[in-house]
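Encoded as structure tokens, the structure appears first; notes follow it.
With one protein chain withheld, the remaining protein chains of the complex are depicted in position.
Labels run A, B and C following the written order; every chain starts at residue 1.
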Amino acid sequence: MGDETPRRYILTLTCPDRTGIVAGVGSFIASNGGLITQAAQHGDALHNRFYMRVEIQADTLPFYLDELRERFAPVAKQFDMEWSVSDSSVKKRMLVLVSKLDHCLNDLLHRWRNKDLHCEIPCVISNHNDLRSFVEWHGIPFFHVPVTPDTKTQAYAEVERLFREFSGDFMVLARYMQVLSDDMTQRLRNRIINIHHSFLPAFVGGKPYHQAFERGVKMTGATSHYVTAELDAGPIIEQGVIDIDHGNSIEEMVRLGKDIEKSVLSRSVRLHLEDRILVHRNKTVVFK
Amino acid sequence: MGDETPRRYILTLTCPDRTGIVAGVGSFIASNGGLITQAAQHGDALHNRFYMRVEIQADTLPFYLDELRERFAPVAKQFDMEWSVSDSSVKKRMLVLVSKLDHCLNDLLHRWRNKDLHCEIPCVISNHNDLRSFVEWHGIPFFHVPVTPDTKTQAYAEVERLFREFSGDFMVLARYMQVLSDDMTQRLRNRIINIHHSFLPAFVGGKPYHQAFERGVKMTGATSHYVTAELDAGPIIEQGVIDIDHGNSIEEMVRLGKDIEKSVLSRSVRLHLEDRILVHRNKTVVFK
Amino acid sequence: MGDETPRRYILTLTCPDRTGIVAGVGSFIASNGGLITQAAQHGDALHNRFYMRVEIQADTLPFYLDELRERFAPVAKQFDMEWSVSDSSVKKRMLVLVSKLDHCLNDLLHRWRNKDLHCEIPCVISNHNDLRSFVEWHGIPFFHVPVTPDTKTQAYAEVERLFREFSGDFMVLARYMQVLSDDMTQRLRNRIINIHHSFLPAFVGGKPYHQAFERGVKMTGATSHYVTAELDAGPIIEQGVIDIDHGNSIEEMVRLGKDIEKSVLSRSVRLHLEDRILVHRNKTVVFK
Partner (left out) sequence: MGDETPRRYILTLTCPDRTGIVAGVGSFIASNGGLITQAAQHGDALHNRFYMRVEIQADTLPFYLDELRERFAPVAKQFDMEWSVSDSSVKKRMLVLVSKLDHCLNDLLHRWRNKDLHCEIPCVISNHNDLRSFVEWHGIPFFHVPVTPDTKTQAYAEVERLFREFSGDFMVLARYMQVLSDDMTQRLRNRIINIHHSFLPAFVGGKPYHQAFERGVKMTGATSHYVTAELDAGPIIEQGVIDIDHGNSIEEMVRLGKDIEKSVLSRSVRLHLEDRILVHRNKTVVFK
């Protein structure tokens, strides 16, 4: 969705499934004159849980976001909803963390400067200094926060401080080769997106391409997920694969893998920016 | 969806887009106690047209299909809807037309006998006699209706007669190598599904693999569509492709193409059976 | 390759890599007037190992298979090759083992009766009786060999006896839901092809779709491999995946998975029939 799409309010909700939810939400919107431009819902029969995402054309409502929230609260309460509303005209603020490999960063920055990703990038943080010039060419502040075994605690505190200082909405680990602290991932639950360079749950950990080569698989993949305390075990957002064969060395697998890593990551970022991902019980509902 | 899924009524509709449609439909269902098990909608901003598909768990409504239709009519009228309701417990009756190539037929019959396709196959019609034994092994009547340049008119009249006699709901041309008459395709508009062995609109007509070989393309495909009077120009339902290269002879392209033809066709049949395809202005809206 | 392709001898070999192998093989063939119709080679630099597959048009050689083998032996010895030669006009004999799910069997039999798979199927063996009629319609003998915890040893002895009696070249486990004995897999090393319903090494064992559903993956897959003593750990031949999402129940994953299982299996069988798979150190080199 580009900037020229009319402003929309995006309502996402989940609640126990029962009769009348669509009617309740639909009638609330219609009674206020709201035009629904997109809607999707999912009923999880196994857990009797309902999920919904609705886009409302903002100028069809006779009030603004705050009042929309206020007026919707009783409906939400009636159905015991977890819910939120966002405004498509307010760009989310995404911090990017990166190490030395820049294919994901390059891809994200390109989409950002072409307005293909509708967000702000207030700063980029790296444990190395290599990518400073490239980031700064974009007019984006670059922070070098080195991480050593001894300074991990201070380093992550600094990362989180920058996240607060720059009013970050979420973080993207664009091949950031460090494992964040447990309590930080707790505080930023469902707000840190990581790209792992394997088809999870196969090949958890630091050397997935080596593992894949050893096993002789015929495809390799990439997986984006929200970061949780357990390594590479958070809710999966997107996955992708590419064919490989006996002729591909580990180095070639690394090179080929980059393409699928960056495309899986950027698709995930877009889904997050458009509030299309709902998380429940370590699994995602993704309304594409 | 297998037989064990609870019985559902499936409502599909299209109408000019405006405020209140979701509320109108949702409230109608909720006010009668109906539980929505699945819903999808699409607003075509360019043509200001709205499309919707709703599944309602049948036993949550206090009446049957006829009364549902009767009660919904005023809502439909209010929004100027084209609409229909079907009952998941009533299997659609699918006639299959085939010539000599049997990969699509084999695939459809396999899915049917495994209850992966929820339909009746009242008979199979062919312009050749080769596949009689295979069809009859399934306990399905087989009709040999030869087609020659001189007998086309009578042959198609016989096909249409069989369609009426066996109370067909729709026909599948499973690599039926004959072009049906214009008036028959008019009468059965959006009720005849064809599989074309190319990635339309490339390579219209009878020898697509030869054309693809000559052009040196690196992928070949298959396209399913509803049959219209203009050859290979009807509303597209599904498409699929496979990689080929310089090493593939035309014979191998034919062989490789079969796999994509049968999978595109069977996916299309499933979508049609589940009332997931809405047609407007020679294009489809497909709610997957 | 259909029956109409000219008869070919297929030479496959592997040996330590060094200068002159291609020249040695090429000169041997050329000096006897042989025309190479296809050739592929692979040098594994990491393990200094060379792999090659050559097709020679049979009628360009002035002798038959036995003499070809005899004459080539000194060349093979010079380079310390493991090697074999097969004759495209001699169909391999493939035994199919199956339980109750018939999608893979149906696919294999269809390709066989259409001559898309160039092999003999001397018999089908099952631990259930359900598929007898379908198999026998094809004119293929069907053997019901029940397997219970108490009779495993006798049952597998009977399977192996049938394999010998019918002069089987290899076996295909077409969703055969039994784990063969270790010594049988040893004796038939690289001669038993299994299809596993996950993207190995993810989700080893008996309930991969349930595991995939629990983990919330966004793709599911299938893997064919040669059977070894360790469960689902043999050399991988082919893999395939399909997209899934939150809306897919386990039942739907099972249904969707069947399509990828059968296509991965049939591609693997074709590769095996055409002597395109070389195995070394639990990994395959596949010349497509």
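By definition in this document, a contact is a pair of C-beta atoms (placed from the backbone, for glycine too) under 8 Å apart; a residue touches a chain by one contact, two chains touch by 3 or more.
Please read these numbers as outputs of a predicted model, since none were measured by experiment.
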item	value
Visible contact partners (per top-of-document touch definition) of the missing chain	A, B, C
Which residue of A:Arg161, A:Arg255 or A:Arg281 touches the chain not shown here	A:Arg255
Touching residue (missing chain; options A:Arg49, A:Arg69, A:His110 or A:His280)	A:His110
Interface residues of chain B (partner: the chain not displayed)	42, 44-46, 51, 199-203, 215-219, 221, 235-241, 245-247, 249, 282-286, 288
In chain C, positions touching the absent partner	17-27, 29-31, 33-41, 43, 45, 60
In chain A, positions touching the absent partner	2, 102-103, 106, 110, 114, 116, 133-134, 137, 251, 255, 258-259, 263
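As a working rule, only the chains that are shown with their structure count from here on.
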item	value
Chain B against chain A, contact positions shared by both copies (same if over half, else different)	same
Where chain A and chain C are represented by their mean Cα positions, the distance between them in whole Å	42
Separation of mean Cα positions, chain B and chain A [Å, integer]	37
For chain A, residues contacting two or more additional chains	45
